[in-house]
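Structure below; questions to follow.
Not every chain of the complex is shown here; the ones you see sit where they belong.
Here the chain labels run A and B in written order, and each chain numbers its own residues starting at 1.
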Amino acid sequence: MGIDDLTPEFSPSAQTSGSNLAAIVAGLRHSREVTHKIRHQGHVRELPCRATLTQIRDGLLAALFPSHYGCSNLTDETIDYYVGHTLSRTLGALTEQVRRGLLLLEPENRARFEEADCAACDIVRDFAAQLPAIRTALVNDLKAAYRGDPAATSLAEVLLCYPGMRAVIHYRIAHALTKLGAPLVPRMLASISQTETAIDIHPDAEIGPHFFIDHGVGVVIGQTAIIGENVRLYQHVTLGAKRFAEDETGALVKGEPRHPIIEDNVVIYAGATILGRVTVGKGSVIGGNVWLTRSVPPGSFVSQAQNRLAEEE
Amino acid sequence: MGIDDLTPEFSPSAQTSGSNLAAIVAGLRHSREVTHKIRHQGHVRELPCRATLTQIRDGLLAALFPSHYGCSNLTDETIDYYVGHTLSRTLGALTEQVRRGLLLLEPENRARFEEADCAACDIVRDFAAQLPAIRTALVNDLKAAYRGDPAATSLAEVLLCYPGMRAVIHYRIAHALTKLGAPLVPRMLASISQTETAIDIHPDAEIGPHFFIDHGVGVVIGQTAIIGENVRLYQHVTLGAKRFAEDETGALVKGEPRHPIIEDNVVIYAGATILGRVTVGKGSVIGGNVWLTRSVPPGSFVSQAQNRLAEEE
């Protein structure tokens, strides 16, 4: 619902006077065009739309898990029609959003528009072909969650209720799109996920199968993090960067590998913070609230007290 | 709005080709039916619906606090009609959702359907009878919040703005339903609450009256936690489990008492983490960022420095 749908009972009884409004509109124009211009490359006006991406996300969830996220009353006879129709509309809309994201990379000219059109189709076609594999990965994450949480009573409960599961679904979709070269849209999907789950996973991060975040609020997984198989995290865990490289102008270098590498079968308990391009070796357990800025070998058990001793050495 | 409501300006200009789409739909079918089947007991297709439960939650809020969450322009003459009508629709819709949750527990057959129908009616009828008592408890929580926060200027401000209050409202509704035997729906209500408040309270937890969470982001209250009267928590507090019991197969034991017991009149400051089936005695104060895995007697004051000394003993 937009501003024209405000219910009648809230229709303004006192309008801002015409001349006053004109001054404000002129002031905003001056800010946009002269003093504080931020339009991409000066001219791009078509940007990916968060509201549409939210609907696209809903469509993808419904296609991947139609009984859980789609329509009820589906039968063996009708379910494929539902999935096919949903995907058809969703992928078409996604193509348009990806196209808009691609325009941000290129100056506006007719040739580029056509290229962005084709590139968007290619990206979405390749993404769509991956959907069965994405579903496989998500079901493996789902089973890891069920095994990893004593409070889980069914797979349906995990799929419908767990913010960690919801965040992983968004991640795997966004990650597939970013690997295929779609700009901006993956990060907007991650942003939608963060709004709903308070879990912040950069789409560029690499996360292996059977991944589970329990509770999850406050988890931050940085852009260049690498996570292996069968890893379990709890709430408030940060896999972050320790310091940022600067170039000769003092500006931060973009994209440097600067986040942790978490190997297979690691468990990281609530509140632990791991910073920098350090490695947590296979099978390690990082205790709650640990502050870790060094690598640890496979099979390590790091508690807060031990870690303080290590810091003091 | 569903996928068929995508606004015309975003109608897909490039459709995924028919044959390509058929392959994807077939791949998803294969995943759902053969390789990665997760449908509950193989066949359950009717699941509780999050969107509907959100509307039901809105209806319950409007019935409990009609001036704050319902309709404006209510008068002494009209308010009971509004409350009665809202409840009538809401409780009917809730009955259907509870019925779907009950079906998850039972194999699909006609006798069971009828039983689930009756059981859902019983549960919702008994829940509805508790609504005045639930309102009483919530008003007591509201007053505890107003007393406990120097920034609160009115009860209306707390009721309309405080995520901690919002989370407690969801908890007391979900808890009532779970005590009456409704499966899944309570956890879905808790999930809706967590999406909106970033506060994670398991509906099975037992929480006494006059409960206040200030700020609240990141609070986690585990499934078997027990909280007394007049308890106050701040943001990032975790009442969690320390380790999980495993059975002979190595699988985690579900449902074991494994979360803290917080006695009356305790205050737990921001970032404190309390793990395991430990007891925090009456009137204790747990300082910020304390990591506590042992019981403390009534009247304790635990700060980080003290706690580190205690850990080292």
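The rule we apply is simple: contacts are C-beta pairs under 8 Å (C-beta built on N, C-alpha and C of every residue); 3 or more make two chains touch, one makes a residue touch a chain.
All values reported here derive from a predicted model rather than from experimental measurement.
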item: Copy count for the complete homomeric assembly [2 present here]; value: 3
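FYI, only the chains that are shown with their structure count from here on.
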item: Whole-Å gap separating subunit A and subunit B, where each centre is the average of the chain's CA atoms; value: 24
item: Subunit B residues touching subunit A - in the complex, by the definition given at the top; value: 1-7, 10-16, 20-25, 27-32, 35-36, 38-40, 44-50, 72-73, 104, 183-184, 187-188, 190-191, 194-195, 198, 200, 202, 204, 217-218, 220, 222-223, 236, 238, 240-241, 244-245, 251-256, 258, 271, 273, 275, 289, 291, 308, 311-312
item: Subunit A - residues contacting subunit B, complex; value: 9, 49, 52, 55, 58-59, 62-64, 66-68, 72-75, 79-80, 83-84, 86-93, 95-96, 117, 120-121, 124-125, 128-129, 131-132, 135-136, 139-140, 142, 147-157, 159-163, 196-198, 215, 217-218, 234-236, 270-271, 288-289, 304-305
